[in-house]
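Only one protein chain is missing from this complex, and each of the others stays in its spot.
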Amino acid sequence: MEKNNIDIKLTQEILSLDICSAFVGADDVGGIVSFVGTVRNQTKGKSVLKLDFEAYEPMAISEMRKIGEQVLLKFEIKKIAIHHRTGTLKVGEVPVIITASSAHRKAAFEACQFAIDTLKETVPIWKKEIFEDGEIWVSATP
Amino acid sequence: MEKNNIDIKLTQEILSLDICSAFVGADDVGGIVSFVGTVRNQTKGKSVLKLDFEAYEPMAISEMRKIGEQVLLKFEIKKIAIHHRTGTLKVGEVPVIITASSAHRKAAFEACQFAIDTLKETVPIWKKEIFEDGEIWVSATP
Amino acid sequence: MKVKLLSFGITKEMVGGFEKNMELPSGTSVESFLEILKKEFPALKKLTSLRVAVNEEYVEGSHEIMERDEIVLVPPVSGG
Partner (left out) sequence: MKVKLLSFGITKEMVGGFEKNMELPSGTSVESFLEILKKEFPALKKLTSLRVAVNEEYVEGSHEIMERDEIVLVPPVSGG
């Protein structure tokens, strides 16, 4: 597998859909599917002020890369970019962008969905939701 | 259904993923899924020089709007943008962008995929592939 | 009765022009209209599919064409 078909980034900086799209584009690509996660203003009816994202960085990067490699093996895609942000994010800001390109669109849809589903299961990144009256680590306790 | 949740555009101008993303974004959105179609450099092994897109404009716009309305009824999404370009496009250029936003990502993936699948079946737009040694209306004859 | 026929994509080439004014017997159905058209332009029979829109809406074969309708030939679409 050519490693330059995978672009992984873990950063405190603002993510760019343009950069992800440009990375996966190519003359033999017929479709590009992107998932852009955004911070919602509420969880279970409670107003969210902001989110804090914390990562175990070296392992988060290696797990994101594994997802990229798995996706390239599993689906007929050309390239994939997986970018994740850490630090404090406000409502409407973007913690994650995943972009996949393929000759035929179905593979790009499946790859992008698989990648975000897997990221949410395996990549060691944690978010704390901060409300007006407290805070909670998401999904940590029942 | 609120009509301002649907943005339809049929134009000769370059399409913008940023404009589509900005339209579907909102504070109660958790995910945005986009499909960007791009002109591929080949079809069945033959080199494509460019594509000509022709539309029956008033009906194309009304069929695109119907897809938007159908998608809002069928899936739990917040907003959808469907933009299509006409005229002559070179390899790598973008004939179509569909962007859908939702509170939970699954609906946006399904909506976006349904919208592009339906667009390719119902919207009266035709493309002619231009090769070095001829041209062909796509899918017209067996 | 007078109707207007618009042809797009490959059908424009098959019927030899984008816009044609036609004279039809009143009460003509879309199905009969297509039969008349295929007799005059046999190339249309080569299409993978051929739908018809009247006044910007897809219609069934049984649909009755009316005076001054705008009839559009819709060969297989290929947008996106």
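We call the chains A, B and C, going by the order they appear; numbering starts again at 1 in every chain.
In this section, contacts are C-beta pairs under 8 Å (C-beta built on N, C-alpha and C of every residue); 3 or more make two chains touch, one makes a residue touch a chain.
Note that the structure is predicted; figures quoted are calculated from it, not measured.
J.: Name every displayed chain that the left-out chain is in contact with.
T.: Taken over the complete structure, the missing chain's partners among displayed chains are A.
J.: Quick one: which of A:25, A:92 or A:124 touches the chain that's been left out?
T.: Counting the whole complex, the residue in contact with the absent chain is A:124.
J.: Applying the definition given at the start, please give the residues of subunit A touching the unseen chain.
T.: Touching the chain left out of view, subunit A contributes residues 37, 53-56, 58-60, 62, 84, 95-96, 116, 119-128, 137-142.
In the analysis below, only the chains that are shown with their structure count from here on.
J.: Would you mind checking which chain's C-alpha centre is most distant from the centre of subunit C?
T.: A
J.: Just by CA atoms, which chain is the most central one?
T.: Most central by this criterion: B.
J.: Distance-wise, how many Å sit between the C-alpha centres of subunit B and subunit C, to the nearest whole number?
T.: Between these chains, centre-to-centre, one finds 26 Å.
J.: Where the CA atoms of subunit A average out and where those of subunit C average out, how many Å apart are those spots?
T.: Each chain's C-alpha centroid was found; their separation is 48 Å.
J.: Give me the residue numbers in subunit B that touch at least two other chains, ranges are fine.
T.: 37, 116
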